[in-house]
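Of the protein chains in this complex, one is absent; all others appear in place.
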Amino acid sequence: MSDNKTVLVISAHSADFVWRCGGAIALHQERGYDVTIACLSYGERGESAKLWKQGGMTLDQVKAARRKEAEAAAAALGAHDIQFLDAGDYPLELDRDKKFALVDLIRQVQPTFMLSHSMYDPYNTDHMYATKVAMECRMIAQAWGHNPGEKVLGAPQLYLFEPHQTEQMGWKPDVFLDITSVWDKKWAAIQCMQGQEHLWTFYENVAENRGNHFRRNSGGQAGGRAAKYAEGFQSVYPRTVDEL
Amino acid sequence: MSDNKTVLVISAHSADFVWRCGGAIALHQERGYDVTIACLSYGERGESAKLWKQGGMTLDQVKAARRKEAEAAAAALGAHDIQFLDAGDYPLELDRDKKFALVDLIRQVQPTFMLSHSMYDPYNTDHMYATKVAMECRMIAQAWGHNPGEKVLGAPQLYLFEPHQTEQMGWKPDVFLDITSVWDKKWAAIQCMQGQEHLWTFYENVAENRGNHFRRNSGGQAGGRAAKYAEGFQSVYPRTVDEL
Amino acid sequence: MSDNKTVLVISAHSADFVWRCGGAIALHQERGYDVTIACLSYGERGESAKLWKQGGMTLDQVKAARRKEAEAAAAALGAHDIQFLDAGDYPLELDRDKKFALVDLIRQVQPTFMLSHSMYDPYNTDHMYATKVAMECRMIAQAWGHNPGEKVLGAPQLYLFEPHQTEQMGWKPDVFLDITSVWDKKWAAIQCMQGQEHLWTFYENVAENRGNHFRRNSGGQAGGRAAKYAEGFQSVYPRTVDEL
Amino acid sequence: MSDNKTVLVISAHSADFVWRCGGAIALHQERGYDVTIACLSYGERGESAKLWKQGGMTLDQVKAARRKEAEAAAAALGAHDIQFLDAGDYPLELDRDKKFALVDLIRQVQPTFMLSHSMYDPYNTDHMYATKVAMECRMIAQAWGHNPGEKVLGAPQLYLFEPHQTEQMGWKPDVFLDITSVWDKKWAAIQCMQGQEHLWTFYENVAENRGNHFRRNSGGQAGGRAAKYAEGFQSVYPRTVDEL
Amino acid sequence: MSDNKTVLVISAHSADFVWRCGGAIALHQERGYDVTIACLSYGERGESAKLWKQGGMTLDQVKAARRKEAEAAAAALGAHDIQFLDAGDYPLELDRDKKFALVDLIRQVQPTFMLSHSMYDPYNTDHMYATKVAMECRMIAQAWGHNPGEKVLGAPQLYLFEPHQTEQMGWKPDVFLDITSVWDKKWAAIQCMQGQEHLWTFYENVAENRGNHFRRNSGGQAGGRAAKYAEGFQSVYPRTVDEL
Partner (left out) sequence: MSDNKTVLVISAHSADFVWRCGGAIALHQERGYDVTIACLSYGERGESAKLWKQGGMTLDQVKAARRKEAEAAAAALGAHDIQFLDAGDYPLELDRDKKFALVDLIRQVQPTFMLSHSMYDPYNTDHMYATKVAMECRMIAQAWGHNPGEKVLGAPQLYLFEPHQTEQMGWKPDVFLDITSVWDKKWAAIQCMQGQEHLWTFYENVAENRGNHFRRNSGGQAGGRAAKYAEGFQSVYPRTVDEL
């Protein structure tokens, strides 16, 4: 491990991290953090409609194609590392061993903060399950009696990134991140997602409109920052500060 | 106006600011902010039981006594300024003129952030009314057509400070501030409140226990900061940042 | 004032108390409480459709008819007293004088507990306004500086009685009261409401079904109490007890 | 009054209706409804920054300019009527007379459904105030004792249109309307808002992304409707149907 | 499969569908839908107190008796089909195979809409578990990689039917269905439930009172529909429409 600050992204399916926090990944990597992406599954069954529609596909072929796309996107974002836990999707399920593998990763990375999905998602129960597991494994990683002798985890923030239909998920952002300077990287990563081209413009619109929200909340017409693209996040835990 | 950053505290009654954000006032003043306290009323009718129990009191006498205590507390905290709007309490009510006076003050101070009460308080409707007015006047202060030519307000955060029974008010802190270094000042200010001695220990306990929450959320047993005293706040608006 | 325990019902319109807490009124009166009913308005404009449909009515005639019905219902329930504040309805609005008149009544009654409407009601804004005023006046009645020398109010519970469409109002009962022994009185009071006959069966059904909920929550098939009729209430404040 | 079905839009400021339900206005007008727009204020003080920045403006000049824009937008949408109540903004306040004027309008229009703002808006208290008034006046319009003899109001749905930062307002759409066929009209109306050009693209993005949500909720990749533009609404009251 | 529209009811125990959506079943069947009922368990352990109290019963006997009642009720409602998954109750638990069997059924039926329990139920965790499974299996049925080649599911609405104590479950109906025309069938089906006779009147009262809510929300005293019986439902997903 280097002395860099670190980030851990926990993505239910292998493409989620691109749309939802690609900007945060690229930006923090540029700022000297090492960002590790953990894909719990490839989204091989449920988020690969385009591949399955081609016909003649096997599960392994779909997984391989999805992995390739995700690796390309991670590279486009300059991410430090990407890991695949291959836990299966639709439904995503982690048994005790898989959970402990995720705990191992969390302890290895020792993230300054973590990123995962919204708490609730009636469209995609894998998403909310991923966050449930993220909270559970964060707790296990803090236990002095789990693999005694290993460095235990502190109290990293868990940010919930933007889901597809925010209001239906009860997701409310409390922080907007200016990603204007890394938008090119996020856009390049988005274009790696050949199987989900129907979402490209959607997430470009999201980034532009979150830019508007950034401008509004940083001062609006009386001095707001001229951000063009932004991402929003919801914090699970309170912050601890020396200045408000 | 100097070039200092500024803070505006909107306190329904003249003692509220002491218990609820005395530490934030002292700390930010030390860090070079100019902190202005606006007391909407003296709490002369509803929060001066001890004085009224003495008998023979007039409303003006109670107001004067409460003002003296509040000024002493503000001085103990090193606050830049304290203003009294004398809008009456139990119930607190600001007519259009009083609201515009508050707007004037907001524009004069141009606060980097504001502080007020919880959104809901079934025990003390003055408290929630104060926050309603704070939000309304923040909006008016942002209007280019209100006293055109004046410097309009940007988009300062509004922090809700800690109410007396947090869970009954639906108040949830999302940020803890370490006030260990200024605890002596807050304790001195608390002791200025001769009429409410029954609350001194209560708020000392609160500060200690929020210190525990600070330690827990900044890392706990694996590296948390050794804060002894803290204050909690709930943010109304999302933050805009360059780094999570 | 006798030494009896007391109850104060705050009813937006003059018939509300019958449907929503007629059983509680009759029961507590029988148990030795003195129950006072405060009707903030007669419901003359908005809840007297049957009278207005007759044609040729004046506002005063409608008020008089409604008052007569309410007095008859209060008598049927055996209520200690019924007061009419005549503050107008649709919309109900209490100015400072009317509020202070209600404070006077609260202090006079010194209620062990109070009863009013749900916190929210998108169908009938008078209802939620009545509860807002009840909370505000409860606070003023507690102020030592309001009419110094008078006996100030303690901390009576405020129970919210059952609204017409509970789920739309976000009303959640946390206590069920067995009114089987006084059902005859409630049914008699209901029948005093000649202008709203379309609601009689509705509230009989409600009472029966709340009886079922009483049985279920007192033990169900393994020992629940055989209540036939019940009323539900939501508490605003926590209870203080010596035994759970 | 013709026999057409009717719609009433209650807009706090004179431009709100364009961004938030311009599509619904144009679409229902085309479908044979008569749509009336009620602008409670011109947004002259708080939503006319561009005009005030020009300098040398009077309040009347700003009002006139805003009115002209709103009338042009209403024409572009083909709206049946637009009314201005001129109640003032920042803060918006309707006294009893103004409220009764709005009740008169509601009764005149006899809307099949109404449209207004979100229930909560910490950025713009005028918006939530407008909805509060809409609910109150809907209730008054239903009162048989208000101007006896007039045709009283039934029970029209109240749809809350999309606010600027949906998640901060706790707004959750439960219905999406396909506005693809009238997008040209909405876009034309948007372009009438010369003073708020910074919002044009924002609301184009919103319309496109709500189109995506429409496709997703009408069947997604397995048969969703190919809507390109949509608007979202939150219902206040339950629907009554003969088929789910 | 015929060309009929279809409905799928997911019932935790074999009697739930009768009380909670018997009217919807009968009505839609009459309107030409094919309604399939899936009973996840017989409620053999937890909802058959009357049978167990007789003594000398085996689990299989209870299941058989419950099945017979459910089939009779389904017949009384004219339901197209009733299926029993026999997954056990108190607690209800579906392993991966059982879930996939439910997915098979969903895909076979291709429902226009689905019906299940409330999201939360502290009295009966089987109920909320059933809805959790319904949402999860709906998602799996939409996955192109699940049994590739099968017809995948679109985006059917999921309606949550009325639980026993609505307010305790946080259930809020957003649609009322007039079931007056099929009340006789629902009442006949209810009477098939010999083991739960204590609930007959309860649900008759519910149906009558929901009829009142239907009248109120369809126009009230100024034109509401004269529904005598109704059922209420809460929608999980937004609707997509061409007209509000």
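Letters A, B, C, D and E mark the chains as written, and numbering starts fresh at 1 in each.
Assume a contact is a pair of C-beta atoms (placed from the backbone, for glycine too) under 8 Å apart; a residue touches a chain by one contact, two chains touch by 3 or more.
All figures in this text were calculated on a predicted structure; none of them were measured in a lab.
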Left-out chain, listing which of the shown chains it touches: A, B, C, E
Among C:31, C:53, C:68 or C:198, residue touching the chain not depicted: C:31
Touch criterion as defined above, residue of E:125, E:180, E:201 or E:221 at the omitted chain: E:125
Contacts of chain C with the absent chain, listed as residue ranges: 7, 24, 27-28, 31, 113, 142, 144, 151-155, 157, 159, 173-178, 213-214, 216-225, 227, 230, 232-233, 235, 237-244
Interface with the undisplayed chain - residues on chain A: 99, 132, 135-136, 139-140, 142-146, 148, 158, 236-238
Absent chain, residues of chain E that touch it: 44-46, 48-49, 52-53, 57, 59, 62, 89-91, 122-126, 168
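One rule holds in what follows: only the chains that are shown with their structure count from here on.
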Minimum number of chain-to-chain touching steps separating chain B from chain C: 1
Where chain C and chain E overlap in contact partners, by chain label: D
Maximum centroid distance from chain C, chain identifier (CA atoms): A
Equivalent of A-B within the choices D-E, C-E or B-C, defined by over half of its residue contact pairs recurring: D-E
Contacts with 2+ other chains: residues of chain E: 142, 144, 173, 213, 216, 221, 232, 237-238
Which pairs of chains touch, using the document's own definition: A-B, A-D, A-E, B-C, B-D, C-D, C-E, D-E
